[in-house]
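With one protein chain removed, the remaining protein chains of the complex are shown where they sit.
Up next is subunit A:
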Amino acid sequence: MAAIGDEASAMDNSARASAAQSAALNPASSGGGSSHVEAPEEAAATPPVAPKKPHTNSDGGVETAEEAVEPAEPDINELCTDMFEKMAIFLQGELTATCEDYRLLENMNKLTSLKYMEMKDISINISRNLQDLNNKYASLQPYLDQINQIEEQVSSLEQAAYKLDGYSKKLEARFKKLEKR
């Protein structure tokens, strides 16, 4: 694409060179030195943004020409720097988004691990308390066994009392029957 651009500029240069030569010849044929002065003035009166007039050099029968270059803007460096800075900021923002997602996940994991550590402490306390309770209940076990024995004995006593009560009632009924005779 650069080669095609160079070829186009070379064609433009050759066209302008031929036009300049024809312009130089025409005033000479018409006559008068003032026209020579006028032609360069007209050429000088062209707008400043036009490309620089290439000058031809004939060295050993070979014509060379310089490339037509547009005048560079004075603040092009600042614009380029600004462009690259903004590009860097944009790319950094794109990558920072993913980094922030990872940071969020890391924070969530840390909070969950803290919660699990609290739960671990609570469960350690519970297990210690239950072990103490088991030991204390083990020391109270003989008394609980005595209580169970007493309850069994009381229930058997109650049964015996009921039987005695029934027998005494039968005995009373028989005695009354015998008394009536």
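Everything that follows uses one rule, which is that a residue touches a chain if its C-beta (ideal position, glycine included) is under 8 Å from a C-beta of that chain, and two chains touch if they have at least 3 such contacts; residues count from 1.
What we mean here is this: contacts and distances are computed from a predicted model.
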Next on the checklist: For the chain not present in this complex, what protein name does its UniProt entry give, out of "Bushy growth protein", "Serine/threonine-protein phosphatase 2A 55 kDa regulatory subunit B", "BLOC-1-related complex subunit 7" or "Nucleolar protein 14"?
Outcome noted: "BLOC-1-related complex subunit 7"
Checklist outcome for this item: Among A:N125, A:S155 or A:S168, contact with the omitted chain is made only by A:N125
Checklist entry - Just one of A:D101, A:E152 or A:E172 touches the chain that is missing; which is it? => result A:D101
Next on the checklist: By the contact criterion defined above, which parts of subunit A meet the unshown chain? Give residue numbers in ascending order.
Outcome noted: 1, 4-5, 8, 69-70, 83, 87, 90-91, 94-95, 98, 101-102, 104-105, 108-109, 112, 115-116, 118-119, 122-123, 125-126, 129-130, 132-133, 136-137, 140
